[in-house]
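Only one protein chain is missing; all other protein chains are in place.
What follows is chain A.
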């Protein structure tokens, strides 16, 4: 498998990054190259990192209920940076009705607590492959 590079990011002010760090390690152990932004990143900072690091996917984590504002804001920042083809996945305490709205906005996958790591790795692999194929068509 190609070693895809991905960005794990914490938008907003939420400091609960257990999930983000566990996912970062699990992706690393699955063969991904993982960059973790640390906490309290703005959408523009996340988009700049995604662009500069040339990642194949971005994973967002928020536990504070700010996902409805912040996840779409990251999509917008990626558009502004000219890299709207980088898929964005998200996780956190996200109610069912929000998942639908986030997916309509363009978030590729949304994960709630208890999702098996294997499912998340599969979703990242899938998203990275699609992005890779689209860019190299």
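Throughout what follows, contacts are C-beta pairs under 8 Å (C-beta built on N, C-alpha and C of every residue); 3 or more make two chains touch, one makes a residue touch a chain; residues count from 1.
By our rule, contacts and distances are computed from a predicted model.
Trainee: Could you check which of "(2Fe-2S)-binding protein", "FtsX-like permease family protein", "Methylmalonyl-CoA mutase, N-terminal domain" or "Cytochrome ubiquinol oxidase subunit I" matches the UniProt name for the chain that's left out?
Mentor: The UniProt record for the chain left out of view names it "Methylmalonyl-CoA mutase, N-terminal domain".
Trainee: With the missing chain put back, one of A:34, A:73, A:88 or A:123 would touch it. Which one?
Mentor: Considering all chains, including the one not shown, the answer is A:73.
Trainee: Based on the whole complex, identify which of A:12, A:59 or A:90 touches the chain you can't see.
Mentor: A:12
Trainee: Across the whole complex, list the residues on chain A that are touched by the chain not included here.
Mentor: 12-18, 21-22, 25-26, 39-40, 42-43, 64-70, 73, 93, 95-97, 100-101, 104, 112-114, 116-118
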